[in-house]
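Below is a slice of the complex: some chains, not all, each in place.
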Amino acid sequence: MPKTLIKQGVIVTAADTYQGDILVEDERIVQIGQNLRPERDAEVIDATGCYVFPGAIDEHTHMAMPFNGTVTADWNTETVAAAIGGTTTIVDFAKQEKGDTLAHTAEVWKRRADGRTAIDYSLHVAITDLTDAVLDEIAHIVQSGVATLKLFMAYKGETMVDDATLLTTLQVARDVGALVMVHAENGDAIDILQRQLIAAGKTEPKYHAVSRPIEIEAEATRRAIALAKVADAPIFIVHVSGLDSLEEVRRARAAGQPVFAETCPQYLLLDESYLVLPDFEGAKYVCSPPLRAALNQEKLWHGLANGTLQAIGTDHCSFNFAQQKHLGAHDFRKIPNGVGGIENWIQLLYTYGVKTGRISLNQLVELTSTNPAKYMGLFPKKGTIAVGTDADIVVFDPAVEQTITAANQKQNSDYSVYEGFRIDGAPRHVLLRGKVIVTEGAYVGDLRDGQFVHANPYGAA
Amino acid sequence: MPKTLIKQGVIVTAADTYQGDILVEDERIVQIGQNLRPERDAEVIDATGCYVFPGAIDEHTHMAMPFNGTVTADWNTETVAAAIGGTTTIVDFAKQEKGDTLAHTAEVWKRRADGRTAIDYSLHVAITDLTDAVLDEIAHIVQSGVATLKLFMAYKGETMVDDATLLTTLQVARDVGALVMVHAENGDAIDILQRQLIAAGKTEPKYHAVSRPIEIEAEATRRAIALAKVADAPIFIVHVSGLDSLEEVRRARAAGQPVFAETCPQYLLLDESYLVLPDFEGAKYVCSPPLRAALNQEKLWHGLANGTLQAIGTDHCSFNFAQQKHLGAHDFRKIPNGVGGIENWIQLLYTYGVKTGRISLNQLVELTSTNPAKYMGLFPKKGTIAVGTDADIVVFDPAVEQTITAANQKQNSDYSVYEGFRIDGAPRHVLLRGKVIVTEGAYVGDLRDGQFVHANPYGAA
């Protein structure tokens, strides 16, 4: 591969902001300097006036995932959208089928991804059926490069696990260096509330949120944290949606417990008022946990700024409106849960986070790249700009101004939850392990570019 | 029945402390005055130098209850012990057998009690098998005078209910005026920890406590509170054993939620150090939740003093050491859970609570009589000294000094967890609905004295 020299950009890491040139060779960053002279064979990218970020790492995606009888948008479109938006690695949730092994689960997922992904990927495995055999398998799956386990405390009768499973998994995970991630909502309570709502004829999208009040998210968060304390294991809470759950994370961290947590752009930027849009449009915004009252947004931003939340993931779980979301036209329980967002999340966070002063540029990088890499076992190969790391690089032009519209998006969906949102800045060039896959905002890569990334056990870095 | 005149005592209610004479007629207090002249036919009790308390109400007892293949101490002995100690009403937990109706459960319990109780009693019904039929029955059982429901979040495979049951019960309870009480510990987690401890050969009594850390009590407390919030129902947390759970109660109450809670004398006066006594003596102190680190005691006293905790109950659940506790000689899981304490609780609380300044005399009455009566639907018939109320009266001589020893106790057990505790004050006379059942500290009543007391729905008073 030819060498590449990225010149005159303002390099931003989780800690630093400085002007410098970056020399890329053999997929990696080999040199950073001032006024590096381009070698003969080097391609030169002029980054003047641009920020140079490490490629974003979306630690929370659901590609081509079966859900409620349908399936989320596929790798081939969504990873291209991701690339254009500055994301160079995702960590996708490989969901165990009942009775399946973890190894086979990961294998199935890799088969779906390989040859169909524009960017690198790593995997979490979502355990839904914890037999003794599966318990024994955890050590092996970690050794095979899948170091994060996901458990659902919700979706009763489907993926939900009981507290015994959660505790046992935490104990085993602690011993083998796996990090347990939990979807924290009380599935029992949701199930009861949903039956009652439907029985009462309350079938519209907004009742999805009514059936999942924040109290039962906060409760489950507290519960998971308590079980982790008992297991003496670290834990990672996904998609914290509002203040009540955030408080549980804060309390545990104040007490010195290794509790980590993410939130998602939709909880920072959208709120429950979207759920009552007419003509079933509320269904577009149905995800779990649901969108909350607007006052939670500022609390989550504070949590990002003050270190209570360590990461942002998109929970990209994309469906189309015309067919898929309409599966729940007469019963909100049948609306596929999830929203898309991987295409523009960095721009949204830059616009509404950095430019408003809520978080710093360094925090943007930390929250969307460095920390995801660290917690998911990908650091320092991924997640920063330093010599020796993979040359996953985004040249981000802050001067671009755009408005999000589904009409233009690369995400394979007929709508965007951020329709009409103004965004500042855009990736001009994106490199994946040194290869330019986006130039002047256009995708120029190949679906064979992306590779599986072996994750290291928690605490190994 | 002849009239009785109690003269010159210092009458203490939850609010007041004043000198006065009390005239009792036809089971009730009919007059309170200064220098009431004894009518011709009135028996006169001189209460000079004594406090006159309303009879204590122990809202939390387990009489003749099957547990782990044995049975707790019986009504005939324990209620006499209670009477001598100043308790004139208990609210006992009638435990539903799987498949049984609530009505039959209560009936079984009444059959055990009637004719064998020295004092009045009311009942909670502990639901362990919530079928649709049982759900429908809740309204009826409330109308029949059993207004409080108990649910266990622990004891997996036995009495433990899942969150769906808890939530549903809370909803129904709210509608029919029942108050739900919960034993808050995470049964799933305990089950796992216990299996692991036993598998590791850790069978001694102290491991009972290890298998039930306070984190999982606090977690369950938080969970029950969250479900009550969702159900818009009041909730009563039994036997709060330490700071972590107390904090959950405080947070909910600070937010305005109708959450109520009790603690027990053993959590105020004993601590985990007893569990490691040699010669299996630790088993004497095995109860659930277990005794905690000593520092929790002062926090619980603060909780009583500042209104976070509203009541004290004994959780009297008495076994003997020689046979019953020894069932667990080789496996702590088989140690019957529970300790006795109904005989001296008022004296202990007077000595270690009132005389140390931790709570006031009025608070003693409020916590052990007035509030239990109010929350359990017995007020104002029970729980205070006022005209019109049942003449359940304790003439308490603060000058008596004693030391607790099993050798002298009326409780039917071969040990006391308070062995060697010095206590100040003692009931000199006790009246049950006007009848003197204790005179000069000696029981002079009859086991047919006690009656079932119809409890009113929550909020009806």
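A and B label the chains in the order they appear, each numbered from 1.
Simple rule for what comes next: contacts are C-beta pairs under 8 Å (C-beta built on N, C-alpha and C of every residue); 3 or more make two chains touch, one makes a residue touch a chain.
Keep in mind that this is a model prediction, so the values were computed, not measured.
Engineer: Can you report how many copies the full complex contains, not just the 2 shown in place?
Structural biologist: Per the structure file, the complete homomer consists of 4 copies.
To be clear about the criterion, only the chains that are shown with their structure count from here on.
Engineer: On C-alpha atoms alone, could you tell me the rotation angle mapping chain A onto chain B? Nearest 5 degrees is fine.
Structural biologist: 180
Engineer: Roughly how many whole angstrom separate the Cα centroids of chain A and chain B?
Structural biologist: Chain A and chain B have C-alpha centres separated by 50 Å.
Engineer: Which residues, counting only chain B, touch chain A once they are in their complex?
Structural biologist: Contacts found on chain B: 162-164, 167-168, 186, 188-189, 191-193, 213, 215-216, 218-219, 222-223, 226-227, 229-230.
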